[in-house]
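Working notes, beginning with the structure itself.
The complex is shown incomplete by one protein chain, all other protein chains being positioned as in the whole.
What follows is chain A.
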Amino acid sequence: MVPRTTRRSIVALGAGGLALSLALAGCSAGDSDSDGGAVELSFLVDNGESTVSTAEALAEAFHEENPDITITVETRPQGADGDNVVKTRLATGEMADLFQYNSGSLLQALNPDQTLVNIADEAYVDKLDENFIKSVATDNGVYGVPMGQSMAGAMLYNKDIYADLGLEIPESWDDFIANSEAIKEAGVAAPIVQTYGDTWTSQLFVLGDFNNVLAENPDWAEEYTNNEAKYVDQPAFAGFEHLQEAYEAGLFNEDFASATYADGVSMVATGEGAHYPMLTFAASQLATTNPEATDTVGSFPIPGDDASTFGLTVWMPTYTVFVPQSTEGEKLDAAKQFLEFLTTPEACDIQSEANAPQGPFVVEGCELPDDVPAMVSDLQEYFDAGQTNLALEFLSPIKGPALEQITVAVGSGITSAADGAAQYDEDVKKQAQQLGIEGW
């Protein structure tokens, strides 16, 4: 009888131990899969249709040039869920060999000095635009290479409606409201499209107004980082104020609370909506859903109170490719080779082809094709005239994460502009403390 009991307990213990060792083995799986000369790299990108197609086109072209390096594209969700995936995988050392993420303040939240491979000494970095380098650098290094073009936070508008009603591009906020009222009166379209079904789209009134903030106070970004300038005060408060004003004037589309980003782009394209404050990366959405309207949808800067400072708020390429520190050895060499490939005119051409361009390239030697959508070619005059400023997220590491909910609340009339701005200042404070910035 006695041996029986013992054997059973040994089995029980053994089973427990086996389960535990399986659990531990799960943590280290997928580290080593290189054999000989061939290198296989994984490349994590967001699951946006255009991102995936661009990444795949680039991976394929790169493989043709370097037959022994294969790049497999993996996808992750977009938005805050995707941020989660990236942060968690970086923190656990389980990141893909290459990954696409945002430049600017979102990058800062990844602690690049501790998680990403510094490429400051690579020769190809010299080919990148100075402003772009600022957006992917810390005091200690440079980390990313662009995949895509710069873009603007602009007011997309339907050129047919403007032509029919004989409207002119408004250079001040009052002119803009006057135009919107005229469109409302004519009853042909919703004057301003808002799409809170995708909450992130609600931020443009505030973020896209930043050129006007800087025009008023060129040191605003620095003061903001140093805990001196606040959103509750002018000039930055204007963005919140404009959002509230537009809501109260009843200028939004009827279904603003449930419409999505894709709906918004279609509405401007079909003339159901007249204006849509949006980033010009909407060009790729437009090319997918309404290809016939690429010449109908134009863009102009989001106007501020002062017509003399009319100008664009510019975003550096949001799609930036980084290499995590968990990529080592020959994989690291291959990954760096891919980064270098991204800075060649050939790679730029592939990007223009795979995806409608959204603004000028930030890589030396790269040119846009001739047939760019009107929303992008409209931007050129402001770039040529130097009427541009970088968006705040490239000038300061701090961006409060709750801005999109706050702007939805202000734009839906739930919160007043003043309360919304105050809430956002608190949100910013939280982020600054989390980032360990001095003076908060």
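Brief remarks on what is shown
Simple rule for what comes next: contacts are C-beta pairs under 8 Å (C-beta built on N, C-alpha and C of every residue); 3 or more make two chains touch, one makes a residue touch a chain; residues count from 1.
FYI, contacts and distances are computed from a predicted model.
Its record in UniProt calls the unshown chain "ABC transporter permease subunit", which is the match among "STAS domain-containing protein", "PepSY domain-containing protein", "Helix-turn-helix transcriptional regulator" or "ABC transporter permease subunit". Of the options A:255, A:272 or A:346, the residue whose C-beta touches the omitted chain is A:255. Of the candidate positions A:53, A:199 or A:337, contact with the unshown chain belongs to A:199. The chain not shown here is touched by just one of A:91, A:120, A:163 or A:178, and that residue is A:91. Checked against the hidden chain, the listed residues A:262, A:402 or A:418 yield one contact partner: A:402.
Here the missing chain is touched by one residue of A:46, A:83, A:241 or A:340, and it is A:83. On the side of chain A, the interface with the absent chain consists of residues 1, 4-5, 8-9, 12-13, 15-17, 19-20, 80-81, 83-84, 87-88, 91, 109, 111, 114-115, 196, 199, 254-255, 257-258, 401-402, 405-406, 408-409, 412, 414-415, 423, 426, 430-431, 433-434, 436, using the contact rule stated above.
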